[in-house]
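Shown here: the complex without one of its protein chains, the others still in place.
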Amino acid sequence: MVTVTIWNEFRHEREDEAAAAVYPDGIHNTIADGLADHDGADHDIHTATLEEPDHGLTEDVLTETDVLLWWGHEAHDEVDDAVVDRVHERVLEGMGLIVLHSGHYSKPFKRLMGTTCSLQYREDGATERLWVVDPGHPITDGLDESFELPQTEMYGEPFDVPEPDRLVFVSWFEGGEVFRSGCCYRRGSGRIFYFRPGHETYPIYEHDTVQQVLRNAVDWASPTDGSPRTFGERA
Amino acid sequence: MVTVTIWNEFRHEREDEAAAAVYPDGIHNTIADGLADHDGADHDIHTATLEEPDHGLTEDVLTETDVLLWWGHEAHDEVDDAVVDRVHERVLEGMGLIVLHSGHYSKPFKRLMGTTCSLQYREDGATERLWVVDPGHPITDGLDESFELPQTEMYGEPFDVPEPDRLVFVSWFEGGEVFRSGCCYRRGSGRIFYFRPGHETYPIYEHDTVQQVLRNAVDWASPTDGSPRTFGERA
Amino acid sequence: MVTVTIWNEFRHEREDEAAAAVYPDGIHNTIADGLADHDGADHDIHTATLEEPDHGLTEDVLTETDVLLWWGHEAHDEVDDAVVDRVHERVLEGMGLIVLHSGHYSKPFKRLMGTTCSLQYREDGATERLWVVDPGHPITDGLDESFELPQTEMYGEPFDVPEPDRLVFVSWFEGGEVFRSGCCYRRGSGRIFYFRPGHETYPIYEHDTVQQVLRNAVDWASPTDGSPRTFGERA
Partner (left out) sequence: MVTVTIWNEFRHEREDEAAAAVYPDGIHNTIADGLADHDGADHDIHTATLEEPDHGLTEDVLTETDVLLWWGHEAHDEVDDAVVDRVHERVLEGMGLIVLHSGHYSKPFKRLMGTTCSLQYREDGATERLWVVDPGHPITDGLDESFELPQTEMYGEPFDVPEPDRLVFVSWFEGGEVFRSGCCYRRGSGRIFYFRPGHETYPIYEHDTVQQVLRNAVDWASPTDGSPRTFGERA
């Protein structure tokens, strides 16, 4: 049983009509439904949002969390640095982290990558096709060779991140751009997956294949026991 | 349930007294005992040797095998190229491959690496200490920060292999050398793990931690479903 | 001064009218012009072709060569294994190798990669746009963020190669596909660059930016002195 915490900024859906129409209960709850709604899924699912005390990410919550998903966009700066420290520390200890779409600019992701995580974008609602470039990767279990999202915000290269340990998806955009849309990293003992799709005004997280990818990614990012991370002076 | 095939050249143990004394039933059977002898291990274990028809690695055997372990030393050249082709193809399709000690010079490993796989060595029976350099890796589950083998053949750098995807162990040798002793690769959909310890005249494969590493490596190298490996002309 | 040998199968241009129209002197000579025609380029340029004795790649030629470019397509199987052995050995010793377009299926590249190097393709003469995904790489010196080839043969993912050490270009194709079009590897002491563009019936190698990439790649792939590759028994 994998304990999952889905973190959402949860602001667009309460303040913007277009977002509220797509995600009336918040992006986090749509993602939660997608993780739960599957035979064989073995996920204990929780949610947390910006407005809660400690943004819902107390020491206890993080200690219990095996995999944290992160969606944020307009309020990255409002995330408290003490909470970022805690998330960062837990990832290094082994907690999985799945960073979604505009979360590329979130504090935890930038802290872990060490780069600006900048990119190019265009909000044009055109088609995206994601190609599997690593068909042996567990995050691709059960997928076809590619899948399409009929309307998305475009993200284009260059994407200022370290070279991924494994590149799983590359996106093709109708407007002429490409993007490394599925990037795997290890930092400390933690597994990190950046997954591009998702926007507050398109129903991306209701898409069957996107949900499949997130279920696979949660399983892939779950901690293993490993061996001791012992530092400091030796006798 | 993971189906494991342990391949052994099985010649030293039948021709050399020192080897026969350590491994009277052959290295493959000692490894088999180590994989089986553990609560929670879920391995269906088979063995195959050089002298069998097709070296015991028929089309059917390989199709059924999830993870293949490979030990060879003095008879690398006697391994039939048709069998090597078959092993190579199965690894690219997803079969795991664990290459042991002098197997660094085996045909399947050299074919998959694309390099000479050469190294330095000294058969002096001195102490080796293996350090975990990637404590978050599943192959290190349950291990301490290091472990010792009291008597080994030394392997020293440079080791002419491609940069590993993940470097898990580095060995320290009493005589003053170091070696990248646990190297992970992906080729096609297959996971490959090279593990240095092991020699025909030292009881390395009876060592508890070595057995633990092999159990972990078998689980790590097991195939995942992934997505289609479709090649050729597109409409 | 970098000594460059451009190897070309040189068959389409002599047997096929469409290819002869685009490359009347052979692809190798067009590439040679592109490497030479530049202020500041410091390349001593040679060519070699399949029909020459030893395919023009004698021991002496290879010993003198710093960087070898390779174009082949319909006659991969006619390349002698002894020559492949020699090329392979020289790459491990430090010779650079730049593999072009359909050279993905050449014997030297498959030998060095250890995988099938398969891919998807469609010969439709549609537009390709190459995006720089690694703007800090010397192979991108002087390039814009992307460049277009108006008519190309499409290559699509999955591309069955090991994860590149550095991924430099990703292609967008008009027909909806993507491809990792610029892939860097190290094998032994040698630098290898796979560069996708190029086809016998499109004037790809006359394109200014393609020529710039090849000049950059030759400089990047040039050998360095390094330290000794010493293998075998140690005292």
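By letter and in written order, the chains are A, B and C; residue numbering begins at 1 in each of them.
What we mean here is this: a contact is a pair of C-beta atoms (placed from the backbone, for glycine too) under 8 Å apart; a residue touches a chain by one contact, two chains touch by 3 or more.
Computed from a predicted structure; not experimentally measured.
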item: Contact partner of the left-out chain, one of B:D33, B:E52, B:E89 or B:E145; value: B:E145
item: Residue among C:P24, C:P135 or C:P150 that touches the chain left out of view; value: C:P135
item: Contact partner of the left-out chain, one of C:D54, C:E89, C:E148 or C:D165; value: C:D165
item: Absent-chain contact - pick from A:G72, A:G136, A:G188 or A:P223; value: A:G188
item: Touching the absent chain when the full complex is considered, from C:P24, C:P150 or C:G226; value: C:G226
item: Touching residues (missing chain, whole complex) on chain A; value: 92, 111-116, 118-122, 154, 156, 158, 160, 162-163, 165, 177, 185-188, 229-235
item: Where the missing chain touches chain C, by residue; value: 94, 132, 135-138, 140-145, 165-166, 186, 188-190, 224-230
item: Touching residues on chain B - with respect to the absent chain; value: 129, 131-135, 145, 156-159, 163, 166-167, 170-173, 176-178, 180
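The rule we apply is simple: only the chains that are shown with their structure count from here on.
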item: Shortest path length from chain A to chain C (each step joins two touching chains); value: 1
item: Computed distance of Cα centres, chain C from chain B, in Å; value: 34
item: Contacts with two or more other chains, residues of chain A listed in rising order; value: 132, 135, 145, 166
